[in-house]
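One protein chain is absent from this view; the other protein chains keep their places.
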Amino acid sequence: MLRYHPEPDALAYTFGGREPALSVKPGEAIELYTEDCFGGRVRTVDDLPSQVCEFPYLNPVTGPIHVEGAEPGDTLAVHFVSITPARDWAVSSTFPHFGALTGTHTTATLHPPLDELVWRYDVDADAGIVRYHARRGDFRMELPLDPMHGTAGVAPAAFESRMTIVPDTHGGNMDTPELRAGVTAYFGVNVPGALFALGDGHCRQGDGEVCGTGVEAAMNTVLILDLIKGVATPTPRFESDDALMSAGSARPLEDAYRMSQHDLVTWTTALTGLDVLDAYQLISQAGEAPVGNVCDPNYTMLAKVAKRYLGAPSAYGGIHARLRAAAAA
Amino acid sequence: MLRYHPEPDALAYTFGGREPALSVKPGEAIELYTEDCFGGRVRTVDDLPSQVCEFPYLNPVTGPIHVEGAEPGDTLAVHFVSITPARDWAVSSTFPHFGALTGTHTTATLHPPLDELVWRYDVDADAGIVRYHARRGDFRMELPLDPMHGTAGVAPAAFESRMTIVPDTHGGNMDTPELRAGVTAYFGVNVPGALFALGDGHCRQGDGEVCGTGVEAAMNTVLILDLIKGVATPTPRFESDDALMSAGSARPLEDAYRMSQHDLVTWTTALTGLDVLDAYQLISQAGEAPVGNVCDPNYTMLAKVAKRYLGAPSAYGGIHARLRAAAAA
Amino acid sequence: MLRYHPEPDALAYTFGGREPALSVKPGEAIELYTEDCFGGRVRTVDDLPSQVCEFPYLNPVTGPIHVEGAEPGDTLAVHFVSITPARDWAVSSTFPHFGALTGTHTTATLHPPLDELVWRYDVDADAGIVRYHARRGDFRMELPLDPMHGTAGVAPAAFESRMTIVPDTHGGNMDTPELRAGVTAYFGVNVPGALFALGDGHCRQGDGEVCGTGVEAAMNTVLILDLIKGVATPTPRFESDDALMSAGSARPLEDAYRMSQHDLVTWTTALTGLDVLDAYQLISQAGEAPVGNVCDPNYTMLAKVAKRYLGAPSAYGGIHARLRAAAAA
Partner (left out) sequence: MLRYHPEPDALAYTFGGREPALSVKPGEAIELYTEDCFGGRVRTVDDLPSQVCEFPYLNPVTGPIHVEGAEPGDTLAVHFVSITPARDWAVSSTFPHFGALTGTHTTATLHPPLDELVWRYDVDADAGIVRYHARRGDFRMELPLDPMHGTAGVAPAAFESRMTIVPDTHGGNMDTPELRAGVTAYFGVNVPGALFALGDGHCRQGDGEVCGTGVEAAMNTVLILDLIKGVATPTPRFESDDALMSAGSARPLEDAYRMSQHDLVTWTTALTGLDVLDAYQLISQAGEAPVGNVCDPNYTMLAKVAKRYLGAPSAYGGIHARLRAAAAA
């Protein structure tokens, strides 16, 4: 299996605008090392992100990866075989004027920033837990380990290059816990080679990432990148064994909801042959709306439905099942 | 047990501004009949809501109920013992310029309305399912029965009277599937007697109620209304056996998220003694954000956390457990 | 001319839910005294609103006034003949968690409130100026006196009663500087008698009322209330000698924009016979969008167009010109 562990100076900070770091064939498995969102510089509670990190060198991604044969109008399927924390610790923090319960750059207020604090978590992969330690008291709590990637995507369309912290239709920093092992993510290809990149591992994350960061960790992640030729995908989608999901990234948050539900309704229409209003009704009663982030430059929500409620249709020609099988092999 | 089945002309269409329909003692169990959001007038797919219903006689509630001894500054605890569909059918519909994927009164556009369609569901309470029938095709699908009330609350503060379709800090049309049997809801009391009312039963509902309605049904619901004297509650909260939840109702949707997460963070602080930033961090990693509605005059989101992640603190003096026990008895 | 100067205990704090304070005939001139938004309790920089005012006794209005013969479906025309400051001083303030550049009840943050400060302005009606004094320095500045009412409206529909601080389709706390002398305001009548009320005078106000308050003042205001029978008005509208305006009150702010522009486009269609897309185009190039408030429970924007760009159509049968003439007489 191909393995790629980038040197620090090979990390990328945008989707788009960069030469590929490596090239793979469709269907090939690959193991990537991804650094945490702080570039690994926050190691103790005394390492304040605003001091040890330097804008714009935040939220590094590994890649981009050129996928042979990928062309605009295709769909890139990214199957997450495994996501494994690379260290036995992880960190989280507040960050000045970032997060959902603080004034920010855009929700501009005259308040001084909240205190910048770092929390360091113990990571016990064998036990499947992370351990929270309060900073201003003795409270500790074990929470389930549930590794995910906050940031995954391809080069944007229209000659754009976007900071990795931005989620949009190319993917990016969607920060959804649904992007975990066992899932296949679908991205519309905008440029030759797709130029996929990955980063921002979280050992776990609450819905919305309310303080602005998850339990941030370097990860060793095994992927299979594959192509669905000639099939476009308008916004990132995910497929698990049980469910289909569409991602919407926008502000205000209701627009992220609208985009994701709209895509799931129209996708349902295409998969089942239902009339669009019939699909609207079915998703209205059977659908879920997992919240990704409510702190990034765009907010992200998913629309999700159990496949069985759609009659278990085959999406993208059944590629998820094939990739699951390939991963098991 | 006290039972109250209002005549049609005794239904209420506001929270506030009305005399009580009945009075109960704290701790008393009561069975209420609630009509569906269409006042029971939509019975077939040919009964279009815009034709058979008349503004403002929409979304009727049963009540208000005067709770003896309730005073402003107290908290009303409403334990939902059971919620049982009153008929073997239920309905859902689109409605002109209402819903998340349409132009509306406030998200004003120049589009004509989407088609107004009614879907009639079979309700099989024994089997625990509802059955969807497509209107423009043969597709049918069974979905789990999961009864809930969309609308529950007390009279607002500040001499206000609000249409039942509005959710706000007094409760109202929050439209969250979390308001199901086994849950205790907490509302801050604003007027003497609290003046609780209940309606808008759904056999089930997807997250956000994207088309604007759930699987709408009349319900027979058993409640216990109780009081926590001298304890204020700033926004509706819910407690299940496993979780604590705060509701936020506002626009844009991120403000519903902020309000709910803010209340859960500050409630966590009060329950655990954690510093507020420590609570912010813990909820950021352990919290959930179930979406209520993204279609009503205010949108509703919940912030939710498993009690075990807070060390299983006792909320409101443990009243939920006592009411659970009373309900079982 | 009828004059009405309410005693403090006759002030109202809601639109709706109250008996009329007086009754007038259509076309009758009336002089009203309105207290400032603080109920006159903030008289010096040491009178902090959060200490001297008590919720919900904020933003008092004078009225409601029953207009003889007003019925639901009619339009109430309110011509502002003159708006005169009642004192030679006025006040403004920050208020905890209120305003556009602070965390608020709904845009909930973990920040402590900004400092609560009061500014006292000199009002020189003869010179036509108000004088600002910095609190933390010697800076003084004269600004033009431009008296207006922040709060004006009728009883809401649907049995609602709303706090006076809320703007909505019934009017209320729109906080727009366009509501000045010489203007006719139009409100759809929702209840018999219309039940008009008025308050919240400002000696002037910037666009959006960014800190949450204008230059707040008691006012002596002369009005003529008149009726347009059998003509409905969906949202408050204003007419000056030169322009037509539609108000939209909603959140997020783009919905206030959409509502106001939508009403102006459809009103233009009705006044000119233009196709709706032709009207959309014309307003797109000729229209203005004055900002009312960006701090109240709903935000308010106006859509405005010079009458000459529509070919100087006659709105509401030319009542504005007649009321202007009556006022001059």
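Here the chain labels run A, B and C in written order, and each chain numbers its own residues starting at 1.
In this section, a residue touches a chain if its C-beta (ideal position, glycine included) is under 8 Å from a C-beta of that chain, and two chains touch if they have at least 3 such contacts.
None of the values given here were measured: they were computed from a predicted structure.
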>> Among the chains you can see, which ones touch the chain that has been omitted?
In response: A, B, C
>> Going by the contact rule already stated, which one of A:Val276, A:Ala306 or A:Ala321 would touch the omitted chain in the full complex?
In response: A:Val276
> Which residue, C:Pro60, C:Pro85, C:Pro252 or C:Pro297, contacts the hidden chain when the whole complex is considered?
Replying inline: C:Pro252
>> For the chain left out of this view, which of C:Cys37, C:Leu114 or C:Ala197 touches it?
In response: C:Leu114
>> I need the residue numbers on subunit B that touch the omitted chain, in ascending order.
In response: 101-103, 107-112, 114, 252
> Touching the missing chain, which residues of subunit A?
Replying inline: 13-14, 16-17, 55-56, 105-110, 157-163, 248, 250-252, 255, 258-259, 261-263, 265, 276-277, 280
>> Which parts of subunit C face the unshown chain closely enough to count as touching?
In response: 92, 94, 100-101, 114-115, 117, 119, 130, 132, 134-137, 139, 141, 143, 204-215, 251-254, 257-258, 261-262, 265, 272-275, 277-278, 280-289, 291, 294, 299, 301, 309-311
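Rule of thumb we're sticking to: only the chains that are shown with their structure count from here on.
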> By CA centroid distance, what chain is farthest from subunit C?
Replying inline: A
> Taking each chain's centre as the average of its Cα atoms, which is closest to the average over all protein Cα atoms shown?
Replying inline: B
> Taking each chain's centre as the mean position of its Cα atoms, how many Å separate subunit B from subunit C?
Replying inline: 34
> In angstrom, rounded to a whole number, how far apart do the mean CA points of subunit A and subunit C lie?
Replying inline: 47
> Where the CA atoms of subunit A average out and where those of subunit B average out, how many Å apart are those spots?
Replying inline: 32
>> Touching at least two other chains at once: which residues of subunit C meet that condition?
In response: 107-110, 252
